[in-house]
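Missing here is one protein chain; the remaining ones are kept as they sit in the complex.
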Amino acid sequence: MRYLFTLLLFLVPALGVWTFVEADRWQLWFPQNVSSFGGEIDRLFNIIMYMVAFTFIVTEVCLAWFVFKYSAKNETKGAFTHGSHKLEMVWTAIPAVALLFIAFIQMRTWADIKFEGNFPKDGEYTREKPIAEVWASQFDWRIRYPGDDGVLGTVDDLERSWEFVVPVDTKIVFNLRTRDVIHSFFVPEFRLKQDALPGHTIPMWFEAKKEGIYDLICAELCGWGHYKMSGRVTVVSKEEFAKRMSEIKAEWFSNGKELGE
Amino acid sequence: MRLSPRFSLVAAAGLAAWLGACQLDKDQKPARPVIHFSLSAATQALGEDGQPVIPADVQTNIAGSLAMLFGTPENPQFQLLPEWKDEGFNPNWPAYPVGEDGSGEVDLAGLEADNKVYWRRQLAAIEAGQWGRVFVQDFTPDLREKWNELCAQTPEEARGDDFKKAAAELFTGYYPRLSASAELYRQHCLHCHGPEGGGDGPTAPFLNPRPRDYRHGTFKFTAVGKSVPRRTDLYRILDEGVTGTSMPSFRRFSQAQLHGLIDYVRLLSMRGMVERSLVSTFGEEEMLTSGDVADAYLTVWEKWKKADEKALMFEGEVPLPTPESIARGRELFMDAKAGNCFSCHGPEGRGDGVAAFALDPETGKLKPTYKDDWGNEILPRNLRIGIFRGGRRPIDLYRRIKNGIAGGPMPEAASTLTSDDIWHLVHYVGSISERPQHAHKVASHGDEHGQSSSHGETPASGDGHGTEKH
Partner (left out) sequence: MNPVATPAAPHAPHTSHLEPGEGQPGTVREHHDHHELGFFRKWIFSVDHKVIGLQFLFSGLVFLALGGMMAMAIRYQLAWPWRPMPGLAWMFPATGGAITPEFYTMLFTMHGTIMIFFVMIPLLTGAFGNFLIPLMIGAPDMAFPKLNMFGYWTMIPAFFFMILGFFVEGGHAAGGWTSYPPLSTIEAAAPGSLSGQTCWLMGLTWVGVSSMMGAVNYVTTIVKMRAPGLTMMRLPLSIWGLMITSLLQLFALPVLTAASIMQLLDRVLNTGFFTPTNLLVNNLTPDSFAYGSEAAAAGGQPLLWQHLFWFYSHPAVYILVLPAMGFTSDILAIHARKPIFGYKPMVYSMSAIAGLGFIVWGHHMFTSGMNPALGMTFMVSTVMIALPSAIKVFNWLGTLWGGRIHLRTPMLFACAFVSMFIIGGLSGIWMAATPVDIYIHDTYIVVAHFHYVVFAGSLFAIFAAIYHWFPKMFGRLMNETVGKIHFVGSFIFTNMTFYMMHQLGVAGLMRRTADPYAYDVYAHLQPINEFITISAFCMFAWQIFFVLNFFHSMFWGKRVGRNPWKAASLEWDAPSPPGHGNFDHQLEVYRGAYEFGSPEVEEDYIPQTRKI
C-alpha cells in the first residue's frame, strides 16, 4: 500500500508538470498575443510559472519521498525534534525575497497598462479624444464612434453593435461604459480585461500589433444571458480603417435602399 | 444485525461501480432533447362552460394539418406545392441555385466570404493538415455529419490536396438545412421565443419587453409597415440586435447561419399564421375542411412572397439636420393636427404624454392606456435617452415615423405630412435624444446625464413596455 500512496503523491508533480508542458500542443495555452503589452504579461506569467514550478516540484517530491521513506519501519521512534530556528529563518527569508521580487517586477507593467498618467498622450487618440465609446448592456456590445464633430454623445455619433473596428499599430484609447449592470471587456489576444462599472466611464487603452479578428468576451456575470454576450474586435490596417469608417458612416446616413435594406 | 466490513466494502464497491458505469458508458453524447410543437393557448382556450371552444377532434385535425404543412421541430419542412416546381421555388432550401435545388432567395456565393471568416480556424487547420483541430460546433449538426462522413471516406494517410479542397469547400459553402437551423434555434433562441415561436419560452416571463411572438406574422421593426417582414428586415434584427431589449446581436454566427435562422423563423411564423387562420375560419364556419387548410397555407404564402413589394423606401439622399429643420420638427411634434407626437410622447419627449396614461379607478394610480397586439401593456418611447429599438440611424427613425410600428399603437404618419416634414421630425427627435459629453468630463463619475443638462433632467422616466415597477 505504501508504494501505491507514494506513487499517487509522486504523480501529482509528475503529471502536473507534464500537463503544463504539453498544454500548448493540446491548444490549452495562451492564445496568440497581439497587443503591445501582452508579451509583457506573458513574460511575467512565465517568470512566476518557473518559480512556482520549482517550488511545486521540490515540495511535492519531498512530500512523496518523506511519505515513502518514513513509513517504512514503524518499530523504532522517529527523530525527536521540535524544529530548527536556523531552518525557519532560511525558509522564511528566501521565499520572502522571492515573493518581493515577484511583486516588484509586476509594478511597471501594471502601471503602464492601468495608470492614467501612462495613457498615450501624443497619438491620434488620447484620453481627451478617445476613438470610441464601448457600451455594454444586457447582453450586447455597442460601439459608438464620434461623428464628424469628433465629440461623443452627439446625434451624429455612428453606432455599431457587436464589432469594434480599430486600426493596427496605433495606440487606441476608448471609454468603457455600461447601461445597466457590471460587464467586463475581455479580449484574450490583447490580454486586456476591464469591468464596465455602472455610473462610471472607464478609459482603457491598447495597441494591437497584428491585423486580425479577435473575440470580445464579457467576463463578468451580467445575468442569464452572460454567455450570449459576445463581440468582436477587428484590427485592420490604417487605410482599411478609414475605409471601414466611411462605410459605417455611409450606412449610417444611407436611405436604406442603396444598401438593399 | 451486524454488517461485516467486508459486506459494506462489497456493497459500496458495487454501488460505486454501478454509478460510475452509468456515466462512463456514455462515450457518446447524451441525445438531443425531443421538442414538440403544440397548439397556441388561444387555440386550446376553454369556453365559459369549461369545454374547449374548439372541440378536441378539430384541435387534433389542426395539429395534424400543421404537422403536415410544416413538419416537426426535428424535421421541419414546408409542404411543397406542385406549382412551385414550375416556378423553381423551394423554400426548404432557399439558397441558390434556382430550381429544384433551391429558390434563389439567398445568394450562396455572397455568403462564402463570411463563411471563410467564420470558419477561419477550421480552414486554417485543414490547410495545415491538423485534422484533430477541426472542431465543428454542436449547433451545426449537418456540417458535423458531412465532415465526419468526409473523414470516414478518406483515411488520414490518404488525405491530399483533393481532400483539403473538398473539406474547405464544405466549410466555405456551408448553408444550414432547416433541421440544423432548428437545432441552432433550440440552443440559442428557444428559451426566450419558445418552441413554436410564441414568445413564451421559459425565460420569457422575466424579460421586458416580452420576446416577439412570431405567430401573428407581425414584426415591429421593419421597412414594410404592417405587412409580414422581408428577409432583409429579419436579418437586420439578428445582425444588429434590438437595442434596449434582451435581444442581442447574433452576428457571432455566420451570415449563412443567420439566414438559416430566418428560414426557420419564417416557418414558425407561417405555422402560427396558418393556425390562427384556421381557428378564425372555424369560428366563422363551425367546421374545417381540407380546402380551408390549403387556402390558409396559400394565403399565408402569398403574404410572405409579396413582402418585398410592400417595402416603403425613401428615394434620395438623407438630409442633414439644420437648426431650422429642428425648429420645424419641434413645431410639427407639438402640432396636434400634424405630428401630434406630444400627445403620447409628451411635450418634452419623455414618453409621458397624457394620451398614453389613464387613471386606474381601482388603484387610483396611472396606468398605460395602450396594449399591443399581443396584449401587453405598452408605453410610448422616451425619446430622450437615445435608445431606439428599431435603430438610431436617421433612416430608421424615418421609417418608424412614416410607417408606424406594426403591432403597437404607434400610427402611420398622417398623409398630410410630407417626407420633408418627417425628416424635420427625425432631426428634432435626434436633437433631443443625445447630450454631448464634454471631453474633460468623461472621467467624472457617472451621471453626466443627470447633472449637466440644460434641460434640467431628472433621471430618465419610465420607458418602454410593461407596468411592473422595479
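Note that the chains are named A and B in the order they appear, and that numbering of residues resets to 1 at the start of each chain.
In this section, a residue touches a chain if its C-beta (ideal position, glycine included) is under 8 Å from a C-beta of that chain, and two chains touch if they have at least 3 such contacts.
In this text, all values refer to a predicted model and were calculated from it rather than measured experimentally.
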item: Subunit B residues that touch the omitted chain in the full complex; value: 2-3, 5, 8-9, 11-13, 15-16, 19-20, 23-24, 29-36, 118, 121, 133, 135, 137-139, 186-188, 190-191, 194-195, 200-203, 205-209, 244-246, 252, 357, 363, 365-367, 385, 387, 446-447, 449-450, 458-470
item: Missing-chain contacts mapped onto subunit A; value: 1-2, 4-5, 8-9, 12, 15-16, 19-20, 23, 26-31, 37, 40-41, 44-45, 48-49, 51-52, 55-56, 59-60, 62-63, 66-67, 70-71, 73-74, 76-84, 87-88, 91-92, 95-96, 99-100, 102-103, 106-107, 109-111, 113-115, 137-138, 179-182, 184, 186, 188, 191-200, 202, 215, 217-228, 230
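Here is the rule we go by: only the chains that are shown with their structure count from here on.
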item: Geometric centre distance via CA averages, subunit B-subunit A, whole Å; value: 34
item: Touching residues (chain side subunit A, partner subunit B) in the complex; value: 27, 116, 127-130, 137-142, 151-155, 157, 159, 161-163, 175, 198-201, 203, 213, 224-225, 228-230, 232, 251-257, 260-261
item: Subunit A contact footprint on subunit B (complex, rising order); value: 117, 120, 133, 188, 203, 206, 223, 232-233, 236, 239-241, 243-244, 246, 248-249, 251-252, 313-318, 320-321, 392-395, 399, 430-431, 433-440, 442-447
